[in-house]
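Of the protein chains in this complex, all but one are displayed in their positions.
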Amino acid sequence: MARRPVAVLGATGAVGQRFIQLLDRHSGFEVVEVAASDRSAGKRYRDACNWRLSGDMPEAVADLIVGGCDGPFRANLLFSGLDSSVAGEIESRLSRQGAVVVSNSRNHRMDDDVPLLIPEVNPGHLAVISLQRKRTGGGYIVTNPNCSVVGFAMALAPLHRAFGVEAAVVATLQALSGAGYPGVASMDIADNVIPFIGGGEEEKIEIEPKKILGAFKDGVFVPADFTISAAVHRVGVTDGHTMAIFVRLRKKASPEEAMRALADFRGEPQERRLHSAPSRPIHVLEGENRPQPRLDRDREGSMAISVGRVRKDAVFDLKLEALVHNTIRGAAGAAILNAELLEARGLLP
Amino acid sequence: MARRPVAVLGATGAVGQRFIQLLDRHSGFEVVEVAASDRSAGKRYRDACNWRLSGDMPEAVADLIVGGCDGPFRANLLFSGLDSSVAGEIESRLSRQGAVVVSNSRNHRMDDDVPLLIPEVNPGHLAVISLQRKRTGGGYIVTNPNCSVVGFAMALAPLHRAFGVEAAVVATLQALSGAGYPGVASMDIADNVIPFIGGGEEEKIEIEPKKILGAFKDGVFVPADFTISAAVHRVGVTDGHTMAIFVRLRKKASPEEAMRALADFRGEPQERRLHSAPSRPIHVLEGENRPQPRLDRDREGSMAISVGRVRKDAVFDLKLEALVHNTIRGAAGAAILNAELLEARGLLP
Amino acid sequence: MARRPVAVLGATGAVGQRFIQLLDRHSGFEVVEVAASDRSAGKRYRDACNWRLSGDMPEAVADLIVGGCDGPFRANLLFSGLDSSVAGEIESRLSRQGAVVVSNSRNHRMDDDVPLLIPEVNPGHLAVISLQRKRTGGGYIVTNPNCSVVGFAMALAPLHRAFGVEAAVVATLQALSGAGYPGVASMDIADNVIPFIGGGEEEKIEIEPKKILGAFKDGVFVPADFTISAAVHRVGVTDGHTMAIFVRLRKKASPEEAMRALADFRGEPQERRLHSAPSRPIHVLEGENRPQPRLDRDREGSMAISVGRVRKDAVFDLKLEALVHNTIRGAAGAAILNAELLEARGLLP
Partner (left out) sequence: MARRPVAVLGATGAVGQRFIQLLDRHSGFEVVEVAASDRSAGKRYRDACNWRLSGDMPEAVADLIVGGCDGPFRANLLFSGLDSSVAGEIESRLSRQGAVVVSNSRNHRMDDDVPLLIPEVNPGHLAVISLQRKRTGGGYIVTNPNCSVVGFAMALAPLHRAFGVEAAVVATLQALSGAGYPGVASMDIADNVIPFIGGGEEEKIEIEPKKILGAFKDGVFVPADFTISAAVHRVGVTDGHTMAIFVRLRKKASPEEAMRALADFRGEPQERRLHSAPSRPIHVLEGENRPQPRLDRDREGSMAISVGRVRKDAVFDLKLEALVHNTIRGAAGAAILNAELLEARGLLP
């Protein structure tokens, strides 16, 4: 069966490279266009891109000529790994030109008519697309959350459904790849921890989950009714964000009940057996010292998150550790799964 | 002036080596005896000890013959860096033999008549020593807290005094040196985080601060009236434990008021200008990304802790980051400062 | 087609785990027995083994009961990842019992009638097996080289064939996984380099390549006629040994000629298309800063080595950088490829 042609925007950047890598040999999508900033436009991808992932650049893409991001594009499905300094305007324009923009950038995540989607968690939010299309005239934008939020919100989702989350505190230990490239200077992180991440990281973690776990009702997003506090840290790990989560529940639950809710969690991607969907979105690990980034970030093609150490909490009700592969499940892979759901639902032109 | 002769127990271990290093050229104490397990006893210190600190082993100690830990010792001030598997019994016996044991081990920290001392925070707890002496017949044990707890309790102390702590959540990012030697296998931590530390680390962090910040009244320790929840992580940093702290206060305080309380904090070691006392126990840092282990762990001979990012918290009242040099202020240096206070108070025989 | 049943000795160790991982879903071999030290014997593999590799332990092996290493085994093909402290005697005994022992251990590598095999380089050395079988009565041992030597000898082989190596100097930067588990203490390597590796690492690197690149003539191994000097270092990398190689040639060659010889190198595994054989054993990389462990160690299932920076040398003739995945191409994968060659040649019973 012919694969749907797609374009990757911001294709030479860190997230863009992950898009190219994950879409190579994808069963449903084929990269036919790559776009980046003017500095790269006009060059072959192999020359424009400082390929930083393990293994060689996919041959099929290496000889594409990099285009600009203004469009229009032949493909009408566009994956955006654009930097947030430019993504807002470009994505808006392209959606008004009729394209479907599946974006990892933060700019439109909190927009009133843009879904902030985790396919296992809030596929119902796709209903907003029809409103958005009225505004744009046809195209639309779908976003995925911040890399930490994907892991955090996926871990909260089954607990919220089963027991109701009242408040959550989260401390993150985030990987280097989350800062893009060149990102963090090695002298800043060698033998070190940085208790801060720029770009409003803590704010995003405190706000985005409330939209994701909230309702879409009468054409309006109603944020979930809980409070979040986040403290973020950068640590010297290549990939994989680790999180300590403390949670207060409306309906009390034992660690065992919580673990069962987490382990049993499934969603539409699993029912539809989407190409990138993990069979079990949340791996509940038994080892007393798990999850760990190096050992657990690659579960199910890095698309499953891991949780462990679910235990009673003296201040709240429960505490646990969660892990997400930040550039796959937390970024490029998240966007691809979003597009797979759009395709399966017949929402692609 | 003659320096008081002291012995170091567990002298070949990680904490023991820090004792030897810090006591070299100490103005008041001189290491005249070193003791370790039977495996080392009878050897010269230079042969028994795999010196793992930067720079050479102090010459004055290198040629001492390592003795056993049974005692008696010529010195009547004993610093104990013994492993907790043996420290309990040995320290008890030595105190009954009349020695003053200043211990970094966890075994006696929660004993009813043993002070768990941070000289800036609870010097009044030394009053319990007279009770302990009655039991032992003359000698006694004084302990310092767990390495993380030193930093955590020091950061809580001024807040508790000024505003009353009601509850605190803490997530730690702890250094490798905290696990002793050989400690953590490199393959376990390379490109990794371990969300667990054995030996009841989380329990210690949840319990010890309540004794330290509690009262000693009518001959009894009364724990402070607040709740703590801890989640611990090992990260690939040589020295320096970083902590994200979230705190609920009884009397509301702005970040500025909290920073002032932290920065102004002083105690008896500062008044008495003890040899190892930092001039400012808590350095409140202004940079938005501080404290950091590599840059801040060595403030004032590694005896000052650092705090930063004091800010409002959406779930509790305040959150902040704290840092303590775990093997100096959090272990050997803590014990030495304890001994200096005993000396200054005339509590050494 | 039925897969040949095999056993893995030392199955719970670092190399043993790689055997289990690589043999899972192997087209020709199936692990039906696992053996380890007495401490593990009698337990299920899942309980005996502290699985340290990414992803879960293969289900098919997890429930096998760990046996002792004395044999006999049902399988007559045994993969040995035994520690060198015990491998020598056990492997000898098993070969005398009739088994084919394909070993990664160092003990028998330099034996007069044991091949030290790199299938692409010296498959002719398999001729010695018939001599060995006469001694044992049927079974035999085949070994692969030290992890560094696999990369070093593979890089030297095409140069030696085409131009004749007269002398070589090699400085290695070796990964942590090469030391097994627990191996190197994290406090020894954090923010550090160790310019030493125990167990005679430098001697192995200076001796083994001469056997591998030497002749097997008239029933006798004749070492290659060149000299090697090695200086080894441990660095804080999880997997992948990097080597700086300086080489003096008998017949002068330009960097371009050398690169061509390296890139064109093929051997019997490629002709026979063995299951684990890389299509190109040596990837010659063009980037001025390659090969790099994180980016290049996983080429062709980690079975291809990489070389780069082939350039003129002011003291010798050429210098270059080489990289080998030490626990796959340099250990478990090497042994498996050896076994595949034995199978293809009809040398398995």
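To keep things simple, chains are lettered A, B and C as they appear, and every chain counts its residues starting from 1.
Everything below uses one rule, namely that a contact is a pair of C-beta atoms (placed from the backbone, for glycine too) under 8 Å apart; a residue touches a chain by one contact, two chains touch by 3 or more.
Model, not experiment: these values are computed from the prediction.
Participant: Taking the complete complex into account, which shown chains does the hidden chain touch?
Facilitator: Among the chains that are shown, those touched by the missing chain are A, B, C.
Participant: Determine which one of C:32, C:235, C:263 or C:348 touches the chain that has been left out.
Facilitator: Among C:32, C:235, C:263 or C:348, only C:235 touches the chain that is not shown.
Participant: Of C:27, C:227, C:254 or C:279, which one is in contact with the hidden chain?
Facilitator: Per the contact definition at the top, the residue touching the missing chain is C:227.
Participant: Out of C:6, C:168, C:274 or C:305, point to the residue that touches the absent chain in the complete complex.
Facilitator: For the chain that is not drawn, the touching residue is C:168.
Participant: Touching residues of chain C against the unshown chain: what are they?
Facilitator: Residue positions of chain C that touch the missing chain: 167-169, 171, 173, 190-196, 206, 227-229, 231, 233, 235-238, 240, 242, 244, 246, 288-295, 308-309, 313-316, 319, 321.
Participant: Give me the chain A residues in contact with the hidden chain, please.
Facilitator: 14, 52, 176-177, 181-191, 236-238
Participant: Name, in rising order, the residues on chain B that touch the hidden chain in the full complex.
Facilitator: Residues of chain B in contact with the hidden chain: 52-56, 190-191, 238, 294-299.
Please note the rule applied: only the chains that are shown with their structure count from here on.
Participant: Once the Cα atoms of chain B and chain C are superposed, what angle does the rotation have, between 0 and 180 degrees and to the nearest 5?
Facilitator: The rotation relating chain B to chain C comes to 180 degrees.
Participant: Taking the mean of the C-alpha atoms as each chain's centre, how many Å separate chain A from chain B?
Facilitator: 42
Participant: List the centre-to-centre spacing of chain B and chain C in whole Å, with centres computed as mean CA coordinates.
Facilitator: Distance between chain centres, rounded to whole Å: 47 Å.
Participant: Can you list the residues of chain B that touch 2 or more other chains?
Facilitator: Those would be 190-191, 236-238.
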